[in-house]
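Here the complex is missing one protein chain, while the rest keep their positions.
Order as written gives the chain letters A and B; numbering starts at 1 within each chain.
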Amino acid sequence: MIGLLHQISSGIASGAIYASVSLALVMIYQATHHVNFAQGEMATLSTFVALTLIHAGVPFWGAFVITVVLSFGLGVAVERVLMRPVMNAPVLTSVGVFIGLLLIINALDGWIFGFTIKSFPSPFHSAHPLLGGLVSPHELGETGLTVVVLTLVWLFFRFTPLGLAMRAAAHNPSSARLCGINVSRMLGLGWGLAAAIGAAAGIMVAPVVFLDPNMMSGILLYAFAGALLGGIDSPLGAVIGGFVVGVLENIFGAYIVGTELKLTVALIIIVAVLLVKPAGLLGRAVQVRV
Amino acid sequence: MPALLEARGLRAGYGPPDVLHGIDFTVEEGGVTALLGANGAGKSTTLRALCGMIRRAGQITLGGARIERAATEEIVRRGVGHVPDGRGTFLELTVEENLRLGAYTRRDRAGVAADMERMFGYFPRLKERYRQQAGTLSGGEQQMLAIARALLVKPRLLLLDEPSFGLAPLIVREIFHILRRINAEERTSILVVEQNASLALDLADHAFLLETGRIVVSGTASAIRQDETVRRSYLGY
Partner (left out) sequence: MTGNRSALGGALVVFAVLLALAFVSDSYHLFQLTMLVVYAVAVLGMVVLTGYNGQISLGQGAFFAIGSYATAILMANYNWPYWATLPVAAAASALVGFLIGFPALRLGGLYLALTTFALAVAVPQVLKVDALSGLTGGVQGLTMDKAEPPFHLPLTGDQWIYLFTLGVGGLMFLLAWNLTRGRIGRAMMAVREQSTAAEAMGVSLAGIKTRTFAVSAMLTGVAGALSSIAVQFVAPDSFNFFLSITLFVGLVVGGVDSIPGALFGGAFIEFVPNIANDISKAAPGVVYGAILIGFMFLMPRGVGGLLARALRRGRKLAAPAE
């Protein structure tokens, strides 16, 4: 029983990370109907930047904030330079461009920061065991921080005029323009925000999985599974899907398929969702083109 | 009356071929102008061209300033409210959010709140459905929401694309009645596209008739209503 509880709580901890990346993916999908395959690599790059800052003597939270802000800029830049020209191009073009970006960032990470696996400091420490030793301080802190980030994002979209405008631009760009909204600026902001969320997730997961250029590839896969499970056009669904995938991954890994096959769980979830409920839990019905 | 909007040699289209072949027209300050024509004549295209939603060339002047190169959002900020073809409702958002989006460009909170109340005066049903998802509104309610949203821009010129489309006659009458009040009370000039010519001519003081991207007749509403050939060949009543 304690074992199961432990699996669930650490599933929630990794689910928080997946939820963040799922949300980043879905935000972009909703606005552009393209999937940013480089979302994970962008987050890895951000995490390397954070580590460099920390090694240069910047305090952890200072490095965190600086990195998130820089990542926001990176997201905006990627939208301007790469996304905009392929906005209305066929899916193949955008897939090609974002896979290209994935390759470039991955290689540059290795080139600049090295291919060796690096440990990453955690800001969360505790002298006492937490919740009866059920969770590590980092798990608890990481989950808490991620939940705070996700809540802030939700508040932003739900209650600020800018957040509303971004949602409007994603749902219905031409109507948004008729309300005086600069849609292309909203898209840039959306990419910036997605990259910032990804950066926070990268920094939070790095102490657990350690940092190397491929750190996010598995996480991106779980995030895809989470996004599809929740509904690829539903941000709330993505967050829920991310948490569910985290818990499922841990339980399946511990009791059914073994930890060696954890990534396969993501594949199984994806195939199962597409078979059973392609729209996901909260998504709108997908047009089935049979 | 001075012209609020003036188009000279307006050409527009979606791909390389022009849909509008150089049209000239004006909308007078404080007036209602009707834009009539058969299906596919280019009525919606004209409104889209005015708002910078499609490729266009020629001269468009709004209140003395040239806007033919301005971006849609810029034109909106200069005081053009557009109720597009299909209403352009944000179906996933609530009625409240749709209305707030209408007022997105405005910074005068008090003014927005007062205008919001006035909209509820015109369209009490929107108040009842304030927190409802807009996609769940009836067609008539969605049309009301679209008009209210465009009015919250505080436009000098309101463009309406077939406000009667798909609505029951009773609702249509209600909406046209409200449009008349809006024109009178808010001093908002209106350019309305309508299939229902008789209805539009009742509301309008000027009208012009579009045929495959060219203006073939224009004049006062009453003159056009009288014109036997126009009536028989274009208006069909």
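Some observations on this one:
By our rule, contacts are C-beta pairs under 8 Å (C-beta built on N, C-alpha and C of every residue); 3 or more make two chains touch, one makes a residue touch a chain.
Quick caveat: nothing in here was measured; it's all calculated off a predicted structure.
For the chain that is not shown, the touched chains among those present are A, taking the whole complex.
When the missing chain is restored to the complex, the residue among A:V65, A:M87 or A:L108 that touches it is A:L108. Checked against the hidden chain, the listed residues A:A16, A:A63 or A:V97 yield one contact partner: A:V97. Although one chain is hidden here, its contacts on subunit A can still be listed: residues 34-35, 37, 82, 85-86, 90-93, 95-97, 99-108, 110-111, 115, 213, 217-218, 221, 224-225, 228, 258, 260-264, 266-267, 270-271, 274-275, 278, 286-290.
Throughout what follows, only the chains that are shown with their structure count from here on.
Listing the residues of subunit B that touch subunit A in their complex gives 51, 53, 71-73, 76-77, 81-82, 84, 88-93, 97, 100-102, 104-105, 149-150, 153. On subunit A, the positions that touch subunit B within their shared complex are 161, 164-165, 167-168, 171-172, 174-183.
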